[in-house]
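Report on the following structure.
With one protein chain held back, the other chains of the complex are shown just where they sit.
Up next is chain A:
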């Protein structure tokens, strides 16, 4: 495997600009890595070899003419939720079989306009509904990380025979790896696994309840969900429109800042796109955090949370304190209601958004005896279990007689969740520090999660509040658990203050170091 895939975006950018490497070389290196590893990891559902090589060639031509853009020649993976013209776009669902959009999403248009190269489409939970990437029609993605055990042997101290000379012993460490397959998290599991396994320099992802931050935490990568309205949703297959927001997954904080700068824009085609200029996020890195007020919400100390997560959180607090931040205890009293409110709002919006998959305009059609029979058979065959479950919940809570009891109540609770954050920010808190997930990555086909859908939903307990309040949140790797698996910390910011998140996450990254899986793929 070529070393070119090990370069961060910032490093590759410098080498491409200096003409030390070409876009074609780095693209070929990634394509070779994907061809070798994808049968093992299943991170990509479509690899666009020819398109990638053509885009790389065009990048090399622009670099030669001195016309290279911000992401010129950087090979990226694209979540299957983004419409890419003429290329597989199915939200990893059977119901969109064969769909090839005739248009390009705003986010990917922005990336290509900045010179990035598309390697292919990344696996994900079907319609972004899931926390393990196991609901994909294309099968689960395998996390490049595996559990490991450290065996230590103490070597005895002994005399070597010469007078008074003692040969020192010591402790020998031996790490052995468990073969059990782990999930990369979801729904952006393909994005997180591909970034972590060096199968792309960076990836696009989306986050409705934690789908960027949870897989980033499970794979030792950095993921940011921007403020609602910062990144255009145009051309992104809709799940829950008031919660969906796209963002990047990257190897480090700097790369995430570089990618978000290109992905974000003001878009007349998305009515919820906010009319504010996109700042230079990279410039926020390295700014001191002395005097910054960091809030620690007591409600994030949940029952049954492993000691390791608590310890990681304390470590994060210590790092920020050391860097000069002021730590304050805060309360976000409605935190525990965010997840149940989410499981009304998100399915309600999903049931409405997914009504369009009717076997008429695109994708799968299963014939029936009349048009309703055709709709029902098409949707029964096209949607997976989790998607059906959420459409059913959404249809039920919106149906006559239940709307007030469920949907209206949930939207009122949502107002209170947002107010909790507004109060804390009004009191002078600049950023909030929490764990990203309640555990490290779990096994593929975990029995407990399969038996109880709510168990799976609890993965998003720390991330979902951020979507409900429309705030930006970043997950940054901060340590390893006792099995050697990565754990992340989450930072939550004021609306449109992604810069403070990058600035603070960079401090944690510098203190924690970077984490890479032991390569077996």
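Operating definition for what follows: contacts are C-beta pairs under 8 Å (C-beta built on N, C-alpha and C of every residue); 3 or more make two chains touch, one makes a residue touch a chain; residues count from 1.
One rule holds in what follows: contacts and distances are computed from a predicted model.
Q: Missing chain's UniProt protein name, "Aspartyl/glutamyl-tRNA(Asn/Gln) amidotransferase subunit C", "Solute:sodium symporter small subunit", "Cytochrome c oxidase subunit 2" or "Putative transporter component"?
A: "Aspartyl/glutamyl-tRNA(Asn/Gln) amidotransferase subunit C"
Q: With the full complex in mind, choose from A:15, A:51, A:69 or A:100 the residue touching the hidden chain.
A: A:100
Q: Out of A:49, A:287, A:418 or A:510, which is the one that touches the chain we can't see?
A: For the chain that is not drawn, the touching residue is A:418.
Q: For the chain not shown, which residue from A:82, A:198, A:218 or A:343 touches it across the whole complex?
A: A:343
Q: Pick from A:228, A:442 or A:502: which residue touches the chain that isn't shown?
A: Looking across A:228, A:442 or A:502, the contact with the absent chain belongs to A:228.
Q: Which one, A:234, A:362, A:425 or A:462, makes contact with the chain that was left out?
A: Counting the whole complex, the residue in contact with the absent chain is A:362.
Q: In the full complex, which bits of chain A touch the chain not displayed? Write them out.
A: Residues 98-103, 227-229, 242-243, 268, 271-272, 274, 334, 336-337, 340-341, 343-344, 351, 355, 358-365, 367-377, 379-380, 383, 388-389, 391-393, 395-396, 399, 402, 405-406, 408-416, 418, 452-454, 457, 468-470, 495 of chain A touch the chain absent from view.
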